[in-house]
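Complex shown without one protein chain; remaining protein chains in place.
For subunit A:
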Amino acid sequence: MNLKKYLVRALHRLQKGPGYTYKELLVWYCDNTNTHGPKRIIKEGPKKKLIWFFLTLLFASLVFWQWGILINTYLSYNVTSSLSIGFKTMKFPAVTICNANPFKYSEVKPLLKELDRLIEAALERILQPTPGNSTENMSLPLDLELWNQIPLVLIDEHDKDNPIILDIFETNQTAVDNETAMDSRANKKYKLAVKLCSHQGSENCTYRNFSSAAQAVTEWYILQSTSILSKVPLHERIRMGYQAEDMILACLYGAEPCNYKNFTQIYHPDHGNCYIFNWGMDEEALNSSNPGAEFGLKLILDISQQDYIPYLSSAAGARLMLHQQKSFPFLKDQGIYAMAGTETSIGVLVDELERMGYPYSDCTVNGSDVPVRNLYSQYNTSYSIQACLRSCFQTHMVEICGCGHYMFPLPEGVNYCNNEDNPGWAYCYSSLRSSIKQRQICIDSCKETCNDTQYKMTISMADWPSEASEDWIFHILSYERDMSTNVTLDRNGIIKLNIYFQEYNYRTISESAATTIVWLLSSLGGQFGFWMGGSVLCLIEFGEIIIDSLWITIINVISWCKGLKQRRARARFPDSPPTVSELVEAHTNLGFQPEPVGAVPGAPALPPEPGTPPPNYDSLRVQPLDTLGPESDAD
C-alpha cells in the first residue's frame, strides 16, 4: 500500500514538472544550510560573493583532504604505550633448577664406558708425541665400531690446497708419515675435525672443522652420547639423573620452610632432571607481597661436581631460570649459571609487555593461529616462541632425517635418532642445523606472544660458606641428607641461592589503541567544524539536496522527452496551436529559463510597466518553497 502511495505521489510530481530549478535549489540550500560558508555566498555583494565562493570551495577541499589523512591514520592502527613501574603483590616466578651436568657419571658409566675409553685413547694419540706406547697400554681392544660411526679425524693443513686427512685409529697408515706429522705439530698446522657421512662407509661425507681440539672433542662426544642415551627409556634416564632429595638440601620461601617435595620434577634433555618451584601446575601459584631477600626463595643446592661426566660438560654449576607459571623452561636460552661455592643473590624485576593483538600488531595470544604444532604441549605448557621454534625444527628433522632429535620432544610415532637405526642422522642433523633456509622458515612461521614477560635479574655473588662457618654448615647439611656424621659435601658442590623481588618489582608496558572509532569521529567532527562549522546533519542536508537535484534531473529529462515527442507531432501538423504542456511550462518556468523566454510569443504584448512582473514571480516563488512543497508531499 505504502509503495503504491509513494509511486502515485512520485507520478504526480513527475506530471507537475519541477518545482524549482537547480539554481533555485542551490540558492535555497545556501540560504538554509547549517554549514557556515554557503550562506555567505548568497548574502553579500558580487565581489564578496566570489571570494566566499572560493573560500567555501577551499575549505571544503581542505576538510576532505584532512579527513583522508585522519582515516588513513585510523587505518594504520597505531598504538600508544603506557609505562607503569612500582611494587605490587605479584606471583612469584617459577624457578627451574638444574644441574649443568645431566646424569650422574656413576650411574651412566656402564653406558658410556666404551665411549670414554675411545676418547681417552684418541686424546692420547693426538697429544702424545710418540704414538707407539699409548696403543700398547690399552689392555682391552677398543670398540672401533662406535668410533667408525662418527670418527674424529686430524686434518693436516701443511699444504693448504691439499689437506691430508688422517684417521686417528687407522694404524695401517704409514707410521713414518704419522711420526713426521707429530713432530711438526708445534707449528699448529693440525686441526681436529668430525667426519660426518650420510651412510656409513659412503663417500658422501663432510668434515666439521674446529679451530680448537677441545671444541671438537666436546662436539663429538655430545653426538655420540646423544646416540647412546636416546636408546635408554625415559624412566631409566630419570633414575640416572640427580634426585631432588640429593640436590635440594634446604629451601625456605619467605618465612615458610619448604623442601624438595615442593618442586615439580621435569625431564629436560639438556640437563637431565630439573626441578621447578612454583610452577603452578597442580596448585595455585605463590604470591610475594614484600620486596627483599627475606621474603624470597632461599635454596641450598648440591651439584656434586665429582660425579660429572668429564667430557660432556666442562662448566660446573647449577643452571637456573626464572619463568612464568605453566611455561616450559628453555634453559639454554634464558638460563643463568650459579657457581659452586658461592651465594648468588638474584633480585627480580618483572618486565612485562602487554600488546594488543591483531590488527595492531602481529602477535599471537595462545599460539592457536600458528601453523606449527606445539610439541611442548605434552608438558601442559603454554605457547612460547622458543617452543614454536623447537617444534618447528623437530618437525623438519623428522621430515628430512626420519627420526627425532634427542633434545626436543617427539611427535607421535617417531623415534629418537641413534647410530644403529639411522646411521646418517648426525650428518643430516648437522646440515639441517646449519641451514639458514630452514631457520628462516621457522622464524617466519612462528609468532611471538602478545604478552611478553621477562624477568630482569640483578645478580650478585659472594663466597659461601665463609671459612669460619664452612665446617658446621657442611656437617649439618651432610647429616641431614645422608644421616652420616662425615662431611659428604665440599665447596665444589654447594650453592646458595636467594631469589627475591626488588623494591620495584614490576615494569609494565601496556599498549592501547592510539586511534579509536571515537577518536576518529571526534577528529572528523573537529575538522569539519573547524573549517566549515558543519556536522553530520549538514551532510544529511547535502544528501537531501542531491536527491532533490536528481528529482529535478529526472523531471527535466521526462519533460524534455515529452517536448521531443510533441515537436515531432508538431512537425506533422505545423499549424497546431500551443499545447497545454507548453502553457504549463510557461507558467511554471517562465522567468527562470532564458531559452523559453525568448520563444514566448506574448512577451511584447505585455503591458509596458516594468514594475509589475516581479510581484508575480514573487508569489510564485514563495509558494514552491513553503506551501507547495508540503502540499505535494501531503497528498
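By our rule, a contact is a pair of C-beta atoms (placed from the backbone, for glycine too) under 8 Å apart; a residue touches a chain by one contact, two chains touch by 3 or more; residues count from 1.
Note that contacts and distances are computed from a predicted model.
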Chain not present in the shown complex, as UniProt names it (candidates "DNA-directed DNA polymerase", "Autophagy-related protein 101", "SCNNG protein" or "Very-long-chain (3R)-3-hydroxyacyl-CoA dehydratase") = "SCNNG protein"
Looking at A:Gly272, A:Gly296 or A:Gly317, which makes contact with the chain not pictured?
-> A:Gly317
May I ask which residue of A:Leu229, A:Cys446, A:Leu489 or A:Ile552 touches the chain that does not appear here?
-> A:Cys446
Which residue of A:Leu115, A:Leu223, A:Leu353 or A:Ile499 touches the chain not shown here = A:Leu353
Which residue numbers on subunit A touch the omitted chain?
-> 24, 27-28, 31, 36-37, 39-40, 42-43, 45-47, 50, 55, 59, 66, 69-70, 73, 78-81, 83, 100-101, 105, 123, 126-127, 129, 185-188, 208-215, 217, 305-306, 308-311, 313-317, 330, 332-341, 344, 353, 355, 361, 363, 385-386, 389, 433-434, 436, 439-440, 443, 446-448, 452, 454, 456-457, 459, 461, 492, 509, 511, 514, 522-535, 591-592, 597, 603-604, 606, 608-610, 613-614, 617-618, 621
